[in-house]
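As you look at this complex, bear in mind that one protein chain is not there, while each of the others sits in place.
In this document, chain identifiers A and B correspond to the written order of the chains, with residue numbering beginning at 1 in each.
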Amino acid sequence: MTRLDRAADSAPDPYRTPHSNTVRRRFPRLTGLALLGLGMLLTGCSTHHLWLFHPKGPIAATELRMMAIDVAIMLGIIIPTGLMVVWFLWRYRASTGKGRFDPNWSHSTVIEIVVWGIPLIVVGVLGYYSYKGVYEVNPYDPTVLSRRSSNPLEVDVIATDWQWLFVYPKQHIAAVDELVVPAHTEIQFHLTSASVLNSFFIPELVGQIYVMPGMPTEQAMLASDPGIYHGFSAALSGPGFSWMQFQTRAIPRKEFIHWVAQMQHGPRRLTYAAFNELAKPTINVHHTPQYYSHVQPSLFDHVMQEVRMGKVFATPMAMTAHM
Amino acid sequence: MLVHLQGPWTPLIGRLTLNQVPYDNPVIVGAFLFAALAAIALAGGVTYTGKWGYLWREWLTTVDHKKIGIMYIIVGLVMLFRGFIDAVLIRTQQVMAVGAHSAGHLGALHGFMPPYHFDQVYSAHGAIMLLFAVTPILVGMMNIIVPLQIGARDMAYPYLNAVGLWLTTVGAGLIMLSLFVGDFSHAGWVGLTPLTELPYSPGVGVDYWIWSIQISSVGTTLGAINLIATIVKMRAPGMTWLRLPVFTWTSMATNIIGLTAFPVLAATLALLTFDRYLGTHFFTAGMGGNLMLYTDLFWVWGHPEVYFLVLPAFGILSEIIPTFSEKPLFGYTAMVLASLAIAGVSWMVWLHHFFTMGAGPLVNAYFSIATMLVGIPTGVKVFNWAFTMYRARMRFDTPMLWAVGALFLLLIGGLTGMMLAVPAIDFQVHNSVFVIAHFHSMVLLIAFAIMGAISYWFPKVFGFRLDERLGKRVFWYWVAASIMVFVPMYILGFMGMTRRLDYISHPAWLPLIIAEEVGIGLYWIALYYQAKQIYVSIRDRRKYRVSIDPWRTTRSLEWMTHSPVPFYNFAVTPVIHERDEWAWRKEQGLTSLRPERYQDIHMPKNTPVPFILGALSLAFGFGMVWRIWWLSAFSLAAIVSALILRSFDTDTDYVIPAADVERMERRGSVVAVAQDAGRNSGSGHASGSRFRATEQEGQ
Partner (left out) sequence: MGLARTKTADLASEVLWDDGHHPSDAVSSGTTLLWDSAPHQHDAISTRTFGFWLYMLSDAMILAALFTAYAVLSHSYAGGPTAADIIHPRFAFRETLLIFSSVLALGLSMSALKQGNRIGVVSGIVTAFVIGAVFLVMEFHEFAGLISHGITPERSGFLSAYYAMVLVHSLHLVFGLLWMGVMLAQIMREGFTDNVVYRLLNLKIFWQFQAVIWVCVFTFIYL
């Protein structure tokens, strides 16, 4: 079990953990500059890092398709408009423009109708697609997930300051800062937060949903390719926000069953008391995962209930004073 | 009833302790030294030239709408610079903090700013740029131009106008103070709850954020009342509603938004204040509070606020483009309708700022389509500007360059805005730097319009124009810089980069982040040429001196008086016959500014009360931030007393006799402000006033 960088009360500044000063390679500056040029070229050529353009699940794919439709329609109007402006600028320039100067021309009913009409039509079409898209990727019941009939895997997500706890309530296991899911299987998330608002986001698999203290949200997801995907919080939640990431491992179903069995024999139990320890403001600088077996039943509801009754995990002043 | 605080508190100085002054942070100490040196240089300069009295009499106590407008703009520009420095820090931190192996300096694990400090920098950047840079600049412009465009002598309530200015200045001052004493909010400019609640923001940062915005928003609301009343009540004879210049119309629409939206912000911040100061449960997660209530209320203000900013920018474009197209604006009525429509729709779209909240599909669909509706009037505006250029005779002076640049930014911002309006897309790019790039496209549009407006109206206000060659250079550097910063930012958004990252764990993003830093360098060059332009233009102001109509093809009323504008605006109130009265008069050959006879002019007297109210508000705000109750109570009592005492002052106006007006107009030496009613303005000639109309009209 790797250790977790924790900002306990005794160690107010979690950034200067001995861990962080271990290995530090430094590129010579000039090489860096040369690499920069190369890197910029490479980014220009390869789209590998454009997560949004490489969806690995039906929801993200639908979201990308919506984007393509939207951009195509908008470009269909914006490019001609831009070209028209450029043409006017060129043709009617005072210096040597060839256009006829008509100083009093300022009204044309036909053009007025057209300029109100075009945006109206565009908004109508886009509105239709938007309306459709809202249902297709509705976090509570996305219509693009065709396998609704099959039994989805339930995962309870609890955001703390500043880690992610993934509880598999039926399997009674939990993992911190690592989400393991079977590929080709629908996952049903229930999300809440123990402290502040976060946004749960795995760009290649599924769009965002807020994770809020004291109230639940839901999200559904399916990974169509096994692989490792980045997940993180996309809503500012305080000093540890930049480190609030987790790895999503989508693995074949058989492997997943094996993983669950292995996890269930793990040594650490997760009671509400243990959760309270876990939920203390902590920055997991190295995104080191932790695993729990024997999770207390309905931990999710318990956490939510406590928050509703006023439980807070306050940020100690020391974490802010000189940070 | 008062809440439990982390850290010490004493009745005398509240939460203030010596180590609240971050003297050990070189970044802040550097900023402090810079600010201190600038202040010393300024104070020294004023002392050396013996201008304290002049400054007090002519500026700090003035009620002249043009001077108040200029001071608004100066405050805005100073804060714009501060906001820019924040942007530089943000970009530099991100360049330095990429990858697990990036070095850390000054106590940070990566880069040179620890997260809590970095969070304050971008929170300040956002709050400053929107509320203390762009807002004051636009309010200042409306202040200067609207009364001129409707042929009024001043605003409806000149005294209130000055109060608004000083309250805004105090808000800006409090933010600046937070840099050196204590800290600023770390919760983003929107102040997300429950992050802004006391347990998660135990310091004074959020309190600074609350009070600076609260105080200045009172100023903005007062300003909105004033401008609406001015437009409704102070129009010159013949200035019917459909003859109002479009800038005045957009100002009207904007201030209707300001009047109705800013109170919502005030109420929201007040509730948050109760949470933080009294321990109530409005926006807490527990004990029956509702944190999304904050988000809703905030954006009920926040979205209209966006249009509060963009509408005057649209108005500016609608003034500049016809002037340099030498044609009337195409589709005037449509433009007016579109402005009002934008203002109206702005109230129905706030939820699109948090589609990802998990609302039901119908709610999201409604707000998605409502948001798209904004695209209709906006699209109409774009087309109308384009058709204003059709069959035009276009000149590309600096203001026109900025206007055209703004037009293209609007196209880009419109494209990406329409993407964000679709929830299914928003789920992927919400809170990403794609959103940042989108709204910077829009805010840059506003900035471009502002830059255009400054070069457009500068000669009218100061009597000399800004250097054209340098102005164009500034423009091209801005364009290059904006491309370098925001195109990579859009791409980073597609890569999944979130906003507000103190540390970036994906080295693949580095090249684009470096490109953004290069763009920041280009902004620096633009800033250099901007400073040079102002310096050169002031130095050679005689060479750049202009007559009443420097651009020749202007159309509206503000050009129908001297440059610089005399303190009474128009010697005699003009009678309006046409929509573009000045263009019409030029066509008819009626360009003389000499009326048949002059008449007495009633003018409001200068008063120190608004300045004093401002100073007391600063003390009040500071006391509240640090919970020094006696200071706040004392200041509040003093504010109320000052208001009451002022209401007993009946000697608030004076009259300039017609003969004096005539003499001033003939002599052409019109002084900015006549000091008091006892002396007439002819003898109250303050030497060194920059407001001196220099040209003699007519003969």
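Methods note: a contact is a pair of C-beta atoms (placed from the backbone, for glycine too) under 8 Å apart; a residue touches a chain by one contact, two chains touch by 3 or more.
Worth saying up front: this structure is predicted, and the values here are computed from it rather than measured.
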Item to check | Touching the absent chain when the full complex is considered, from B:72, B:189, B:247 or B:282 | outcome: B:282
Next on the checklist: Which candidate, B:243, B:500 or B:586, sits in contact with the chain we can't see?
Outcome noted: B:586
Item to check | Of B:469, B:539 or B:667, the one touching the omitted chain in the full complex | outcome: B:667
Next on the checklist: Could you pull out which residues of chain B are in touch with the chain that's been left out?
Outcome noted: 1, 156-157, 160, 221, 224-226, 228-229, 232-234, 236-237, 259-264, 266-268, 271, 274-275, 278-282, 284, 286-290, 293, 297, 300, 542, 545-550, 552, 572-575, 577, 585-586, 588-592, 594-597, 599-600, 640, 644, 647-648, 650, 667-669, 692, 694-698
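The rule we apply is simple: only the chains that are shown with their structure count from here on.
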Next on the checklist: So the centre of each chain is just the mean of its C-alpha atoms; given that, what is the distance between chain A and chain B in Å?
Outcome noted: 33
Checklist outcome for this item: chain A residues touching chain B in their complex are 13, 15-16, 20, 23-26, 36, 39-40, 42-43, 49-53, 60, 62-64, 66-67, 70-71, 74-75, 77-78, 81-82, 84-85, 88-89, 92-94, 97, 99-108, 111-112, 114-116, 118-120, 122-123, 126-127, 129-131, 133-140, 161, 193, 195-197, 199, 201, 203, 206-210, 212-214, 217-218, 230, 232-243, 245, 285-287, 307-317, 319-323
Item to check | chain A-touching residues of chain B, taken from the complex the two chains share | outcome: 6-7, 19, 22, 24-25, 100-101, 103-104, 107-109, 114-117, 119, 183, 186-188, 192-195, 199-203, 205, 284-287, 291-292, 325-332, 334, 354, 356-358, 360-361, 364-365, 368-369, 372-373, 375-376, 378-380, 382-384, 386-396, 404, 407-408, 411, 414-415, 418-419, 421-432, 491, 493-496, 498-506, 508-512, 514-515
